[in-house]
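Of the protein chains in this complex, all but one are displayed in their positions.
We call the chains A and B, going by the order they appear; numbering starts again at 1 in every chain.
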Amino acid sequence: MLGGALKISKHKSLDSPGAKIATKDLKANFGKMQVLKGITLRFPENKVTAIMGPSGCGKTTLIRCLNRIHELTPNAKVEGEVLLDGVNIYSPQVDPVAIRRRIGMVFQKANPFPTMSIFDNAVAGLKLAGVRNSETLNSMAEKSLRMAFLWDEVKDDLKKSGTNLSGGQQQRLCIARALAVEPEVILMDEPCSALDPIATAKIEESIVALKKEFTIIIVTHNMQQAARVSDFTAFMYLGQLIEFDTTSEVFENPKSELTEKYITGKFG
Amino acid sequence: MTKANLPARISLWRKIVDKLMTILVLIAVVLAIVPLILILGDVFMKGAPALSIGFLTNVPTAQNISGGGIGPAIQGSFIMVGLGALISVPIGVGAGIFFSEWSTSKLSTISGFMNDVLTGFPTMVLGLFVFILIVLTTKEYSAFAGGVALSLIMTPIIARTTSESLKLVPTSLREASMALGIPRWKTVLRIVLSTGKNGLLTGVLLAVARAMGETAPLLFTAATSVIFAKSLFLPTASLTIYIYNYAISGAPSLVTQAWGAALLLILVLLALNLLVKLTIGRNSSKARMEM
Partner (left out) sequence: MQFRIRGDTILKILLIAAALFIIGIVVALAAELYKGAAASIFKFGPAFLIGSKWKVNKNEFGALPFIYGTLLTSAIAIVIGFPISLGVAIFISEKLKSHRSFGYVLGIIVDLLAAVPSVVYGLWGVFVLIPLLRTYAQTPLHHYLGFIPLFSGNPNLGSDFFTAGIVLAIMIIPTMSAVSRDVLNAVPNSQREAMYSLGATDWEVTQKSVLPYARSGIFGGFILGLGRAFGETMAVTMLIGNIPTITANLFSPGYTLSSLIANEFGGSSGLYESSILEIALILFAVALLVNVLARLLLWRMNRGIQIKF
């Protein structure tokens, strides 16, 4: 048993129907290795939830299960349920392709499409969905680039290649790309880990602004970032959910010994 | 505010295209494999009846007389490929070492590039080159000329494989050796012999397999012969030339022998290919016959 029983605080907003996306006894495997051992978690709507934990705790796998990307890895298996607005996205009637548009993802290392211009990167998802009207494309590109706080820096260079941007700009481009298809949830896998503090600050600024329209789940190993940016925090360890509560509660009043040890830096 | 109003479901058209492309890609795989099955099947079925001890050891006879064989061709092929190896292994390995260990020098870049270009070169032209160089000057077709022509084909392959497998050796090994005071030439040779051994062997096997299957370069260098070779400086038979001549001869008995020779050749090449796969396991980009 790990340092005491699981302690999930019954915060008010978790019980209310406002949980945009939730997991129910979610288990995930890589071949023989079980990475997620049964996670039940509810992510509140229009809030930022941070998922924290030491390396190998399963936090990245968790979010990859939320938009059904995990199953694309060879020999990966998922059991349990993920509920988007109450509907299990793993049920056979649900088309994973359609779901993935509703749950966007920003990856750890910025991965703009190198053969596309900045504009084409931003509207890539829209074109996939069949949007052809250039007026719509233009305005959506501007809208999403603005939301990602990148518009002013690239508005004159939209036709240039996406790879000429700095690391931070590329990541914001990836955020814009994810935003353009109007997802409901945005998953971010340590989006700032490869960026300098200034670039990080810009992205954190955009995250706080974005939560008005989206539900954001961000994986981070940077506790200060979690404290700055998130409303709720989940702490994971070795594939299990140890604690979930408002960020201030988790940091100031951790209920589990394990959480406290992690927060105070006794292990990483 | 602008809204894209994307449909909740994926359009049927996109799903159809996805399924269609999967089918098309599958068809491509079938189309690629079917000829192989047909060829190997035909070679085995048509060539097997021709095989016999006599077939493998006798000299050719006239069309209507039975008991003819491809003995000289088997001997000739092995002799010339052997000659080719004798020439191409030292030069190829040497060049390969140079490409890997002195990779920054300009000579290395240029030569390495030329080497890659030579790998895919029309072998007919290489044969012509050796004809001008050797056959015209010695005034005769010979196994020697044939061997030299084959070596021109084998050297780039060996150089390439050697250089690639040496490049895989971590720099730390070289540095450790030199730090111990071992002179560079000894370091290089040691690394080549021990760690790169697999790569060398692979390269030689690939080159041999390639050379055994070549016809064009032998047309005007070794020509052909109906007797066993007694000297390296006389026209010499080879499996590939026999297959070519018999195939276009129009005589049914010779055509059967052509299939038999083809079967033998394929068996040898399959064995070599297998050896290559065994020596280097799963590193697929090195175990390619053609590259």
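The working rule: a contact is a pair of C-beta atoms (placed from the backbone, for glycine too) under 8 Å apart; a residue touches a chain by one contact, two chains touch by 3 or more.
Model, not experiment: these values are computed from the prediction.
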item: Missing chain: touched chains present in the view; value: A, B
item: Touch with the omitted chain, as defined above, among B:Leu26, B:Ala62, B:Leu86 or B:Ala251; value: B:Leu26
item: Touch criterion as defined above, residue of B:Ala50, B:Ile191 or B:Ala216 at the omitted chain; value: B:Ala216
item: Touching the absent chain when the full complex is considered, from A:Met52, A:Ile69 or A:Leu145; value: A:Ile69
item: Interface with the undisplayed chain - residues on subunit A; value: 67, 69, 72, 74-75, 97-105, 107, 109, 111, 113-116, 124-125, 128-129, 161, 163, 174, 177-178, 181
item: Interface residues of subunit B (partner: the chain not displayed); value: 10, 14-15, 17-18, 21-22, 24-29, 31-33, 35-36, 38-40, 42-43, 46, 90-92, 94-95, 97-99, 101-102, 107-108, 110-111, 113-118, 120-126, 128-129, 132-133, 152, 155-156, 159, 183-186, 188-189, 209, 212-216, 219-220, 240, 243-244, 247-248, 255, 258-259, 262, 265-266, 269-270, 273, 277, 282, 284-285, 287-291
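By our rule, only the chains that are shown with their structure count from here on.
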item: Contacting residues of subunit A [partner subunit B, same complex]; value: 95, 97-98, 101, 126, 129-131, 136, 139-140, 143, 180-182
item: In the complex, subunit B residues that touch subunit A; value: 1-4, 6-11, 14
